[in-house]
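One structure, as structure tokens, below. Some questions next.
Left out: one protein chain. Kept in place: all the others.
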Amino acid sequence: MDAWRACVGTGRMDLALRHDYQESLALIQREIGFRHIRGHGLFSDGMGIYRPYSFLDDEHVRHSFTYLDQVVDTYLELDVRPFLELGFMPDQLASGPETVFWWKGNITPPRSWSAWADLVRATVTHLVDRYGLAEVRQWPIEVWNEPNLPQFWLNADADAYHRLYETTAKTIKEVDAELQVGGPAISPGTDKYLETFADFVIDNDVPIDFVSRHAYTSGPAFHVPFGTHQTLAPASRLLEQFALPRKQLAGTPLADLPVHITEFNSSYRPDNPIHDTAFHAAYLAPVIATGGDLADSFSYWTFSDMFEEEGVPTALFHGGFGLLTHRQIKKPTFHLYAFMARMGGPELSRGPDHLISADSTGRVTVLAWAPVDCTDLRNSPETHHLRLSFPVSGPSAFVLRSRVGEEHGNVWAAWREMGSPRSPLPRQLDWLREAAEPAREHGRLPVTDGRAHLDLTLGRHEVTLLEITPVADETPSWWNDSHLLGGPS
Amino acid sequence: MDAWRACVGTGRMDLALRHDYQESLALIQREIGFRHIRGHGLFSDGMGIYRPYSFLDDEHVRHSFTYLDQVVDTYLELDVRPFLELGFMPDQLASGPETVFWWKGNITPPRSWSAWADLVRATVTHLVDRYGLAEVRQWPIEVWNEPNLPQFWLNADADAYHRLYETTAKTIKEVDAELQVGGPAISPGTDKYLETFADFVIDNDVPIDFVSRHAYTSGPAFHVPFGTHQTLAPASRLLEQFALPRKQLAGTPLADLPVHITEFNSSYRPDNPIHDTAFHAAYLAPVIATGGDLADSFSYWTFSDMFEEEGVPTALFHGGFGLLTHRQIKKPTFHLYAFMARMGGPELSRGPDHLISADSTGRVTVLAWAPVDCTDLRNSPETHHLRLSFPVSGPSAFVLRSRVGEEHGNVWAAWREMGSPRSPLPRQLDWLREAAEPAREHGRLPVTDGRAHLDLTLGRHEVTLLEITPVADETPSWWNDSHLLGGPS
Amino acid sequence: MDAWRACVGTGRMDLALRHDYQESLALIQREIGFRHIRGHGLFSDGMGIYRPYSFLDDEHVRHSFTYLDQVVDTYLELDVRPFLELGFMPDQLASGPETVFWWKGNITPPRSWSAWADLVRATVTHLVDRYGLAEVRQWPIEVWNEPNLPQFWLNADADAYHRLYETTAKTIKEVDAELQVGGPAISPGTDKYLETFADFVIDNDVPIDFVSRHAYTSGPAFHVPFGTHQTLAPASRLLEQFALPRKQLAGTPLADLPVHITEFNSSYRPDNPIHDTAFHAAYLAPVIATGGDLADSFSYWTFSDMFEEEGVPTALFHGGFGLLTHRQIKKPTFHLYAFMARMGGPELSRGPDHLISADSTGRVTVLAWAPVDCTDLRNSPETHHLRLSFPVSGPSAFVLRSRVGEEHGNVWAAWREMGSPRSPLPRQLDWLREAAEPAREHGRLPVTDGRAHLDLTLGRHEVTLLEITPVADETPSWWNDSHLLGGPS
Partner (left out) sequence: MDAWRACVGTGRMDLALRHDYQESLALIQREIGFRHIRGHGLFSDGMGIYRPYSFLDDEHVRHSFTYLDQVVDTYLELDVRPFLELGFMPDQLASGPETVFWWKGNITPPRSWSAWADLVRATVTHLVDRYGLAEVRQWPIEVWNEPNLPQFWLNADADAYHRLYETTAKTIKEVDAELQVGGPAISPGTDKYLETFADFVIDNDVPIDFVSRHAYTSGPAFHVPFGTHQTLAPASRLLEQFALPRKQLAGTPLADLPVHITEFNSSYRPDNPIHDTAFHAAYLAPVIATGGDLADSFSYWTFSDMFEEEGVPTALFHGGFGLLTHRQIKKPTFHLYAFMARMGGPELSRGPDHLISADSTGRVTVLAWAPVDCTDLRNSPETHHLRLSFPVSGPSAFVLRSRVGEEHGNVWAAWREMGSPRSPLPRQLDWLREAAEPAREHGRLPVTDGRAHLDLTLGRHEVTLLEITPVADETPSWWNDSHLLGGPS
């Protein structure tokens, strides 16, 4: 039902040690409230877990949790649980030197399968010891990331991945049979991979508790210095990708497994300015609003621009994935999620441009969005009209509208008007934070025969939240506006 | 120069023990930053300073600072200094039973003048011991409050006040000759009182370091349950009152003393809804902007609705003086002060509807306000136009506009639309906080020959802040908006 | 089982608005963690709930929750629930002028029983609206305080109390039948009162969900200025009082009702220095450790010295009830509770001078206390020896001992050595906070045949906590202490 908040993506795990990261995640949790968080790099050297005393020393290995404990403590304090992704390979356990990203995640199979199993076992056992079995059973554990791509897994070798999955899944189940393990975490592009993987686990009776894949809609990249531009397919293509695993597994023994879309976004590039735009929120709105029909979770990649796969960002706005920039400035897509988080109760009705819910207190919430042209921003309609109707108890309603679009809550526009300052001064950061807030409008809505009617006009790329509550009028009987500057003369 | 921020008023001193008070004052200091704070009740029983062991026991008296230390520690932590007002009379030191306010401040002279002097001496000495002489010398000490009114000083007996002033001032100077003492803190209505007081201190060579009075513009009260309506004189009448002490003392030995307006507001009633309106900010804007020409300080009465002179407020909005309501909701007049606090540097120019400043970094700030009709809110102009011009360095400027008026940042209107909920739910408080924020607009301003020109339209009762900064453009040479959805094809 | 933490007492309800109070309660909750909190004054004027527009105006009454919401929000944020006590009488609803305490709680019956019922109904209904029925059903509601004493209820009129109880209980049940209501909250001294009350509710079929009474052990008062001394009965007398209600109600229809001791302490005076001593913790230790056998809750009166029944305290240490002084300085009795809070799991064994528990992780905790002479502090034994034995898994155990007594964690002694400074300087407060901490000792304990044996010597008035955990030794095989200043030569 609220699969949209089931998970969110993050930059590599050791970034969670940072103060700015923790401030950002705290804000995200306060205003959105995700249930799980997933990122790369658990076993990469920055986390310091696999620690032989010296090079290739198999005798004096410590599995060390100095940092992992800090990361997980932080998550739990912020009321979000890890969605563990097991990878990449510790340098000293790797079978080769190949790496991915600026921060050099090693993508090769382990040089020792038993040492890998020891690493997995020690880590999972430590987590169970520290956080308790009841807690850790709620953390899905995914094996590796996008093994269907040679950038992420040496030669995209499927047999090697199957061995990795089997070794890992069995090791986890030895720690506790109810821990949840899954995969194959594939990127779009080689969809058949999932079927082959499914055959493998079925044929070999390998444990599996969920299946996972990723979804993106961007086309070929046009690079400029410190940035990338890409074409985008319509957002409906994301929904098609969300739906695919259930289709592919229908009729197999895996048909009823949970399906997790463990990454999705428009572009998979952390330097594509489309992520910073008002367009982006309107583009994704129907996906967030309805994706829960198709998958058990779909995890926005990523909550923050704190993300170093292409190096340390060189400017405050740089096309990062984040709902937030460094220093907690809210992009329009942040508001899309925050608006969803303020909706309450079961769905009342739905349309191509809106979603209506109502909770048990009589509060009605409406999310509405403008349609977009995803081939040319300038062709998106300048205005968009909706006529909505919904039940309201009581004689009238208070309505608060929160608007984000080209005109409002568009902080990227403000930043560009400022001259695109790469390292803004504190004063400029304050202004940007103000410019990033949605516009607010409020008023009374008449109710007739138990229903309210609303004519709504959205601007270009607008996403709007309406919160409507029945009015219990406590205005005193003697109140008279005309007496504000003195009583009756 | 910035006399407007020299001091702010507060409800009685022991309210400063409260958490909500401290949260509110912290917000005030963060966004406005007053230098001093003044309120009643230092010696009233709620502060527990004068503590005889038993009734009228003159032998076992303790001067006790359990609460005073908490209050002053809080002020200094929040970077605001006390402007001490010595009063009212401790019950057990009083010569009669007469009190003022719901919280029963005793308004009678001391039954023992030496015990009063002991109280003053012990208190001031304790403050010097705890906070240091250098610090306490920066705290003006005012003797009593509005002794010209019989509600505040028994029979408004001027001779008795003169004796109180003399006793007190001499006692303070015995502790340290550089401590600053003053009075007579009179209300408007009996302006001659100041001249009589001045004659007394001059003739008797009584120490005096500053003179003080109050200013209000409201007329007769029309009471309704839990509220009061009053007519208002034009705001210029406040400025006339600010100017009066210097006029009255011209040519006397007191001519060069600092003049402190230790209270001012439109209405002196803590239950007059005019304080909650957008009108109120526009009404006071010219006073805040120019009052510093006439007095060394003018202290807005009061920073918060936490104020119990007429009992505990019965509704969130109740016509309190506060810049903030309980629970830190910002009224329009809060924003007027916050806008002033964001202006910087010396005044560039001034008009009947605006003030322009510029600081050393090239930032220009404009405060503009709409004229008001203070006999009938509905007659205030619907729109008001200004044409401004000011120097800007560089080829263009970024401008951020923050707007408060009938349409924006008008939280009282939102509260009334909600049905005037007396004890709003947490959710309603959140909405009110959002509705209370100014509207923000931003854009680029062209600069020609080193000057920018601006046509500005204000709505009814609007107060606007413009912050204008020269743009140092860091937009890369290769940037091209049309590539956002893919590069050149 | 942990009835000792079921409830704690507090000064009157509006003190909960204070910052120092909230800081103190936060500390209490962090280190002890009570489940409920109970104090006087919910309906007294300081809370501002009963608000007629003018004197005896029955037409324009507001029930106002401006402060109550702040208080309850604070409690819930600090994870403690109200144990509501309905009283005292609002001044304008009172039938007479009689009051109790410095803060003047009115002790007379209502002048209008229907207006009282309206007040109760409005308050309970508001709480249900704001906090939800499921939540409020967990808040016991007690009718009045110590109606058996003429200081607290006019003439200690039992019939009038019965009418008050009946009116109130029925009103509450009209709001919701599962809300819990009880009484009669009597003080020790007229124990029969409970039986009469029980007869009344049984005979008249009046709703009742729990019974309550208080327990104190102090004898006649010897007053000195700003203080009181009293003799004390042995602590076992508290346990006898805890046990009495179950005895008295045995065989009646009320026999199975929960019994709440809604106040207990040694002395009932808030100015008796015995509360500040190390003796006090040792005196109460057996009561805290075993009182849960006899009652469903027993509520220490009170958690903080912030308490104004005898006026504002005139010195940091003044014999207040508090576990904490103003400004969060921990008295020995605080540590007794904090030690209890660190015990875990079910009781293993118990003796006249100790209690042993063990939790599921193998951790064993011991609370041990020295016997006291409650007729003369100087006769309490200088040392006390215990020999304890308990099961420990593993070859050895780590033990951490925390000691409080005359020698350690005795901040009152430090304060007296300082010269009893009534308003300590910040530096002195820091030193007192340090002096207030328990002494800590640690070491390894050998384990033989699965048991550890411990010879323990306690100093005068000592209360000690031992925390014993099995050692899982991770010391590396190559570790050698003698190499600390260089390897083998």
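Here are a few things to note about the model shown:
We call the chains A, B and C, going by the order they appear; numbering starts again at 1 in every chain.
As a working rule, contacts are C-beta pairs under 8 Å (C-beta built on N, C-alpha and C of every residue); 3 or more make two chains touch, one makes a residue touch a chain.
Predicted model only: the values in this text are computed from it and were never measured.
Partner chains of the missing chain, restricted to those shown and counted over the full complex, are A, C. Within the complete assembly, C:230 is the residue of C:230, C:325 or C:357 that touches the hidden chain.
Screening A:20, A:98, A:191 or A:434 against the full complex identifies A:20 as the residue touching the chain left out. Among C:158, C:243 or C:400, only C:400 touches the chain that is left out of the view.
For the chain left out of this panel, the touching residue among A:64, A:252 or A:396 is A:64. Those residues of chain C that touch the chain absent from the view are 219-220, 222, 224-226, 229-232, 273-274, 277, 279, 315, 374-377, 398, 400, 402, 413-414, 416-422, 431, 434-435, 437, 439-440, 442-444, 467, 469, 471-476, 478-479, 483-488.
Although one chain is not displayed, its contacts with chain A can still be listed: residues 17-22, 45-48, 51, 53, 60, 62, 64-67, 69-70, 73-74, 126, 129-130, 225-226, 311-316, 326-327, 422-423, 425-426.
We take it that only the chains that are shown with their structure count from here on.
If touching chains are joined by edges, the resulting network of the protein chains shown is an open path. Averaged Cα coordinates give chain A a centre that lies 46 Å from the centre of chain C.
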